Structure formats: structure tokens, C-alpha cells
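Only one protein chain is missing from this complex, and each of the others stays in its spot.
First chain written, first letter: the chains are A, B and C, and each begins at residue 1.
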Amino acid sequence: MKILKMGMVGGGIGAFIGEVHRKAARMDGYVQVVAGAFDIVPERSLEQGRILGIDPKRCYGTYQEMIRGELALPPEERVDFISICTPNVTHFPVAKACLEAGFNVMCEKPMTMTTEQADELQRIVKKTGLTFGLLHTYTGYPMVKLAKDMVKAGDLGKLRKIEVRYPQGWLGRLAKVKPISAAWRTDPKSSGSSCCMGDIGTHAANLAEYVSGLKITEVLADLGTYLKGRLDDDGNVLFHMQKGVKGVLTATQVGSGEENNLQIWVYGEDRSIGWFQQDPNDLRVLGDNMPEQIWKRGNPYVAEKSPAAGRCTRTPAGHPEAFLEAFANHYKNFTDTIRARQLKKKPTALELDFPSVEDGVRGMKFISAVVASSKKGSVWVKI
Amino acid sequence: MKILKMGMVGGGIGAFIGEVHRKAARMDGYVQVVAGAFDIVPERSLEQGRILGIDPKRCYGTYQEMIRGELALPPEERVDFISICTPNVTHFPVAKACLEAGFNVMCEKPMTMTTEQADELQRIVKKTGLTFGLLHTYTGYPMVKLAKDMVKAGDLGKLRKIEVRYPQGWLGRLAKVKPISAAWRTDPKSSGSSCCMGDIGTHAANLAEYVSGLKITEVLADLGTYLKGRLDDDGNVLFHMQKGVKGVLTATQVGSGEENNLQIWVYGEDRSIGWFQQDPNDLRVLGDNMPEQIWKRGNPYVAEKSPAAGRCTRTPAGHPEAFLEAFANHYKNFTDTIRARQLKKKPTALELDFPSVEDGVRGMKFISAVVASSKKGSVWVKI
Amino acid sequence: MKILKMGMVGGGIGAFIGEVHRKAARMDGYVQVVAGAFDIVPERSLEQGRILGIDPKRCYGTYQEMIRGELALPPEERVDFISICTPNVTHFPVAKACLEAGFNVMCEKPMTMTTEQADELQRIVKKTGLTFGLLHTYTGYPMVKLAKDMVKAGDLGKLRKIEVRYPQGWLGRLAKVKPISAAWRTDPKSSGSSCCMGDIGTHAANLAEYVSGLKITEVLADLGTYLKGRLDDDGNVLFHMQKGVKGVLTATQVGSGEENNLQIWVYGEDRSIGWFQQDPNDLRVLGDNMPEQIWKRGNPYVAEKSPAAGRCTRTPAGHPEAFLEAFANHYKNFTDTIRARQLKKKPTALELDFPSVEDGVRGMKFISAVVASSKKGSVWVKI
Partner (left out) sequence: MKILKMGMVGGGIGAFIGEVHRKAARMDGYVQVVAGAFDIVPERSLEQGRILGIDPKRCYGTYQEMIRGELALPPEERVDFISICTPNVTHFPVAKACLEAGFNVMCEKPMTMTTEQADELQRIVKKTGLTFGLLHTYTGYPMVKLAKDMVKAGDLGKLRKIEVRYPQGWLGRLAKVKPISAAWRTDPKSSGSSCCMGDIGTHAANLAEYVSGLKITEVLADLGTYLKGRLDDDGNVLFHMQKGVKGVLTATQVGSGEENNLQIWVYGEDRSIGWFQQDPNDLRVLGDNMPEQIWKRGNPYVAEKSPAAGRCTRTPAGHPEAFLEAFANHYKNFTDTIRARQLKKKPTALELDFPSVEDGVRGMKFISAVVASSKKGSVWVKI
């Protein structure tokens, strides 16, 4: 299999998510980081490149330089795709520039700051025919893919209700706010119109749509700010989906002691399922007058029910997988899609199973709608 | 300790909750069932009395007969209190009649069908000075009492948010509806204005108010009926409490495979707690940069933090207690209050720790408000 | 159903297990405590009787007085059975005397101090035809009964291996030793040849034999005393059962922080099961290439697989039951057996499902064998 060349914008020294991107992309051995504008300070970008063993000529000070530099190389030497791991506010301009220069893009979320930007990016992706991925990590977990495939196969019967919770606690105290990642998240200038909903609410909404295969059609929100001077750091959302499914989404960043406790329950006429991110190798299945079932990652019966889950499994049952592997699964499918297209083949549905620009558009519309609903005193707002 | 004499209205052959009342009341050995109008069919009432070893003369056909019969006895032979375990629609008239005849009352919930009836009952209780208890079972669990006392002691710091979920699945299919208890629950005539919210939503709301020590001030609801022809069998509620606390309450009776999965999370500035009814001996405590703690029933450190929990503990740590004991705790405090008052003593706060007529009034207002909110398309309604 | 009259030896003020016996016996309303030699100090016995509302004439100072006193009553007024909740050393003489006087007996475990006494008691029970029960609590749990019935039905295939652990921590420090129950447990004079194995090891062995339906044929033990001057407070035992099943049993009373954490795993060719006393409403079922199943108490599918479990269930699924109910189940079956025999009927297998004098004999042989094995330096000793 062809080893793809990866470039990065962001992901400099000390950046948590940039290092996760690298570990995930490289996990299966078919991606190499060969270029990067890792930091807006050129010396720091160079230093990160040195740490990573990258040719100093390909350690750029800005994304614009990187685009120019890579385009100056012979086509076969250029990066095959660029990963964007910068603060939220820059996702859109960087992604736009990369796409317009002809590079495939893997982008951190939220994709943009406004729904208009999101729409524009979607048009660009469509026009260029390039591959665009978005890092909604949690749909990368194999047991989430199993959940989706169970719903799709009708195992749950007609869906009735979805509850999704996403409590975190790391922004619970002003004094504890960490310099880099916390500061920009809570600042409207770099984070857009929402903090909690933009940062984690969108993950929860994306998870609900992914698993159910249904779109959220309207929302009603009660956002709150417990620590003054911030954007929202908490929110509660009622929502309606297609086909009469109702739902509730709660997210908080000020739940003292909560780590990253994303949980989803999907209720159907025949079966219900529950999946909890902090226990990601299990999927719980409930039904009328039957024992509760715990489907466990890595078993043949899982792969049989869900080829998407089976394909995204690296270790056998009982040898747990976790966050990095979920992340790596998106890179796996994203890069397999690029490879297929490079060979002029149509990517399969399994290869295309990673969050797309459409997910990004929906995420921005979700944020926009919940912010609008809350501002109006909690009224239903259509998406 | 004086053994109190208990009378029952309802609780005939095959009635689940009536038998629970008896087991709970008798658990500590200081209550005896000596009279009952167990069934509206006199022969069946007599038969239940026979099964229970009760004097046939005190097995009545109606609650009116029971009141007359008991009043005809010398005061020291009369029942000390009457437990009402009939379908919802009759709670109010029976309770009213018992109180007005001078009997203390333990009543199943919901207390009445309307807020007006609730207010009237509250007036009667106040006027008569009698002891009135309401069976919101879940606040009887010792670890719920511990949670309340932790909040009260300030261990959680200023409260921020409460999430409470109450999924059940037993009404999830029409065909499976059980003859007695399911039929009247889903029928407006016997259940009032709400099924799901009246039956279990009020438990969840009561739990949130009990643990937090705060009142819900306004609600916004999205109720639903998944099986046609019924009252609501599902509902999602946003709420606001005193002191700026926000919350979310979800309840469903159509969550396939869910049993009785009441769960509550309370988030404060300093600590957060979680309690799950199906795992009732544990209370989870989270905080910033500290290990998660599982406080376990029956230990000295629990009784020290919460005398109310310590008092309501019968077996040592590791010898689990459960639903019946929680139920019995309400009877224990209710009957201790009656004994104190019979001795002309002021009941202590610990003795008074059982759901009261005020809880019943609040429950009815909660139901009324959520039904109104949902009918108006999910708007905020004050309680 | 006839209300049986219960007498007690032991169970005075402050005695934990005596109160458990009373609560359990009375739980279903068909047993009344009417007599007792609650304490060797007559005044204290009288006081306990007063607390319980018992006729002072039937509050005796010694078990001998009780036997005489009850025999002096007309047969229909006498106690139907006597429960023995005294320190270990007295179980045998009291049980013997009660049986020889014609009374049915429910006895705390261990049944006797020696295997010879156990054999003698077995002969007396056989000779008199009286009903004798032994309080190995844990086989009273419905999910343990389900486990037994699964094994019996062949669901696990041929059994291979059993692991049973019973860690407690309450005797982990000398300073913390509680006056009454801890003192006699660790003293050879009142506890026999073993503390840890006698007190909790026998429970674990009994559980293994009950669930598997197989007898332990030989043991190899490594007992230990971590706090000097005591009998064993810890022990590890390898064992062999009938039909080639192997096993391991560990028990400790000095496992810091452990409460009452009895756990059992049974491995068969086709299925494996796990049951954990601190989570008693669940039974875990594992098998090759299938989701793990959690069978949950109170559901129709449980009662269908195991009528013994169904019969011993008081509250619906999701309304947990626990230790007292398990205890009560033994009383239920024990008293139903007495009632059947009083009516000259042969008790059914379901009624006879409580620990018997045979279980007591086996328990004593188990203790004797593990003590002998350990003394000889851990050699195989036949039972």
C-alpha cells in the first residue's frame, strides 16, 4: 500500500491534538509526516520539525509558505494531504487555501466559525473533487460503527428517542484554565459563537446523527455560562429528528471532576443501545424480556454485524482499543479514500466512512441554531 | 417501642405495590396490619384479609366502611394510620376522607389528580395536624440521604446543574400491557393529565428537589406519546431551580429493555455526585484532580456525614440493601413521627425525613406545569 | 396461609444477625416471633422481648427454659420452630436439645464445632423427621438459584472449573476488632478449629457445591494468620470436585477495605457464569463468540429458566432486592416445608430449596479437611 505524505498546519510543540493527529495518522504505518507549518513562530515550527525528523526545508512558518513550498516540488514529492490542527478561528481560511491549491484536507472541528463559511467550504470541496475529512473523533470507535449498523439493519426497530450527554469538568474553575487550549476556547474571537456547544456539543450532535442515520430538524436550547465573561460553558438541548424521533442533548465543561464522559442511548421499538466513550469497547443492548447484552469489540460476531467495525479493529477481543485507535480509524478511511481516488477508483462505502464536509456544515448549523434558540429564550429553531 | 396498627385501602390480591407497602411497613417489626379495604369486591377484600391473618370483621368492602368500622372501635384499638395503595384517581377522595375522620395517612403517589385537590389536601393536613406521608420511594435510599447531606454541608460547593434520567420500558408495547397496573396508568380517566410525567417524572423531580434542597421554579417540556391513544408515555424537560441551578429531566416508559433505571447527577463548583437506583448502595463523588470516590452504604464514614443515612441502614457494608428497605425507611420515619406526636413530642428532623403533603403539592404543580408547557409548544412555565 | 410461630435462641439487643433473622422471617407476613431466650442475662432477654412486643412469660433466660416453657403450653400454642443465632460454640448443643424436644430448627452456621457433632445432628434430624435449616445466606439469592438451574439444565455444558473468592476486611486490624462478634470469631474456644474458613470459607464452598450440584472431593489448603494470636484469618484452597471439575477458593478477613465481596465464576464447555454478591441482581453469562449476557432478576425469562428464582422474587425487575430478601428466601422455603409437613404433605423440591443438615455436615468436613491440609504443609486431603 502506498505510504501517503502528510503535511500539518499547527501541531507544534506542546499542542495536544496535533500530536494525536500524528500518532493516529502513522498508526498503521502508511502515512509519514513530511512537512509542516507547525507554529506561527518560524523557529518553533523548525524545532518541531527537527524533533519529528523532518527535512528543515519543509518546516514552514505559515500555511501560505507551506502551500507555495509544496507546490514548488515535483507532484510526486508533494504532500498527499494536509492536516489542520490550529485554533478554531483559522480552520476555515487554512482549509480553503489548501483546497484551492489542490490539496486534500483533514480538518479539526469545528470546521468553520460561521454557517456561511461552512457552506462555502462545502462548495469548494464539491467543485475541486478533493477529499476532505473532519475530526469528529467519536464516530471512529468501532462500537459506534456497530451501533450505526445495528440501527441500519433494523435491529432496534423504529427509533423513538435519543439521549446524549457530554459532561467535562476541565473548564470548571477560572484559576485552573490552561494557557493554550483553554484560553482560546472560551474567547469569542477565536472560538466563534459558542464554546461548549461548539467544542463538545457538536460532537454529541454528530454522534446522534451518525448512529441514527437521521438528521436533527429542529432544536430548543438553554445555554448557560457559569464562569462569567465566557461564551457558554454549559448547555441543554431538546431536539427533533427526522421520522418523529425526539432527543435530548446535554453538554457541560464545568461538571467538576468529569473527564470526557460522552454517553449515548438510542431507544427503538424493539431494542435499545447504550455506548459510553470512557468504556469504548462495549456496546450495551437492551430489549423486552431478554438479558442485557454487552457486545464486545474484536469478536467475530461484531465484524459480522458490522464490517465497518471489523475493518476498524486492530487488536483481538479483550485487548482493549481506545481513543488513539478511534482517531486512527478516521485517518485510515480518509487515506484509503485518497488512495482510491489517486488510482481513479471510486471509494467504497467503507472507505468513505469518515466525517465529511457535510458533517461540518451540519455542525455549524447546529451551533448556529442552538445559540439562536437560547438567545430567544429557548424556542424551537429549525436547522 | 409501640407497635402501630396499620389499615390499608387497596393492596388486594395481586396488587404489586400494596404488598410492598406491607413488607416495608412491617420490616422492623413495629407495625402490624390489622384492617383493610383491600378490594372493591368485598369477597376479595375478605380473602386478602384471610391470607394476611386479619380479623374478618376488620376486612371492609370500601374505605368508607373501614372509616366507620374503625371509628366504632375503642380509640386504643383503632388503626394508627391508613395506607392508601389504590389507582391514582382515588388517592384524593380516600386521603381526604381518612384525614377528616382523624386518621394519619400514608399515600401512594401521585397524591391527587389536580393541583386544586393537592392544595385542598395540604389545607386539611395543616388543619387537622395529622401525619401525612407520600411514597416517593427513592428518597428513602440511604445513599440519597447522604447525597442530600453532602449538598447541605456544602461539600459540592455552589450547585450548578442537575441531570436526572428515569427510563423504563415496560409500557413499550401495546400487546404487552399488563391488565391491572398498566391499563389505568395509560388511561386519562384514572391517571389524570399525565401518564409518564405523573407516574415517574414526579419521582425524578422530587429526587432533584430533595437532594439539592432547592425548588424547581420553571419548566419547559416536550412530552410525547409513542403508542397512540395514550397520555404521554415519554417526556423531556428543561428546568430552572432556585439559586440559578439549571437542570434536565428525562423520563420514558417506552425505552425498550429499560427496567427502572433512575439516575441523577448533581454538579457543583467543587464536587459532583452521581447516584443510580439500580446500584443503590453506592454514591459516586467526583472532583477536580482527585480520584473518583465511591461512598458505600453501611460504613461509619457514611453515618458520620449523614445521620439520616446512618439511621436508615439495617445491614453492614457489603450486605446490600435495596428497594424494600428504601420503602421501609419512609415507613420508619413516618411511624416514628406518629409515635412522637402520640406522645405529644415534637418529631425530630430525622423522624420527619419522609415525603410530605408539600412534596405532593409540588408534584402536582410539576405535572400541571410540564403538561401546560408541552401543550403550548414547549415554553417556559413557572411553578 | 398459616402464620407460623417462631422462637429464638440468641438475637438479643445489639446482635446483628439475630435482627436479620427476625426481619427475614417476618418479611412475607407469615411468621411471628412469639418467644425467645434472647440473651443469657435474663433481664436482657426480657428487655429484648419487651422491645419486640413479646409476652414476658415467653421471654426466657436460657434455651433450656424456653424448651421447657414451650412444651408446657398446649401444642397449638407452642412455637412452630426455633431459630438459633448464638455464637458458634453453642449451635450444636442448642440445636440438639431443640430437636430432641421435638422442635423444628433454623440454625446459624457453622452448624457445629466438630464433624462428629455434625454427624450426630444429622442422625437426630433423620431420626426425628423434623425440619432443619442452616443459614448459608448466599444460596438464597434468586440469581444464585438461576445459576444452579442453568448448570442443571446443561446450559454451561460439562463443567470445567470453579473459582470462588470471598474477601472481607473487617478483621484487618487488631485495634478495630469489635467487641461482640469479632472477639468470639477469632477465639478458638468459641469458634472451633478455624476462623476465616469456618466463618466465610464454608459459605464459599457451599456456594460452589450448590451452584454446580457437585461435591468437593478433596482440598489442599494454605491457611494463614496475619494478626498474631488468632485462628486463621486468611486462606487459599485448591479443590477437586466430582466429574473432574477443579477449583480454587480464596477467603480473607484481613483484605483492607473489602466489605463482603463474595464472587463466583463457573466455567463450562459451552458457557461460563459469574455472580457477585455485592451486585446480586445480575448474573453474567459468557460464551464463545456471543455477546456477554447480563441476566437480571425479576424478569419473566429468569422465572422461566428457574422457577426457584421466580418463586423467590418479590419486586419487579429494576427494583433491586438484596441481602435481607436472600435471607428471607431461606425462611420462606423452610417455613413452607414445615407447613407442608404439618399438613402431612411431602414438601416439593422448590419448598425444600434451603440449606439442610447435610450442608452443615459438608461444611464441617470442609473446615476439618482444609485445617488438616494446611497443618500438614498443604497436601491433598479427601473429604
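Criterion: a residue touches a chain if its C-beta (ideal position, glycine included) is under 8 Å from a C-beta of that chain, and two chains touch if they have at least 3 such contacts.
As the structure is a computational prediction, the values presented were derived from the model and not from experiment.
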Using the whole complex, pick out the displayed chains that touch the missing one. A, B, C
Among A:Arg68, A:His319 or A:Lys375, which one is in touch with the chain left out? A:His319
With the full complex in mind, choose from A:Ile51, A:Ala153 or A:Leu174 the residue touching the hidden chain. A:Ile51
Contacting the left-out chain: of C:His21, C:His203 or C:Arg271, that is C:Arg271
In the whole complex, what residues of chain A lie against the chain that is missing from view? 1, 3, 16, 19-20, 22-23, 26-30, 33, 51-53, 168, 170, 258-261, 277-281, 296, 298, 314-325
In terms of residues, what is the contact footprint of the unshown chain on chain B? 285, 289-296, 299-301
By the contact criterion defined above, which parts of chain C meet the unshown chain? Give residue numbers in ascending order. 156-157, 160-161, 163, 165, 167, 169, 172-173, 176, 220, 222, 224, 226, 234, 236, 238, 246-248, 250, 252, 254-258, 265, 267-272, 285-288, 290, 292, 377-380
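Heads up, the rule we're going with is that only the chains that are shown with their structure count from here on.
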Per the C-alpha centroid definition, the whole-Å distance linking chain A and chain B comes out as 43
Length of the line joining the C-alpha centres of chain B and chain C, rounded to whole Å: 34
Two or more other chains touching the same residue: where does that happen in chain A? 285, 290, 292
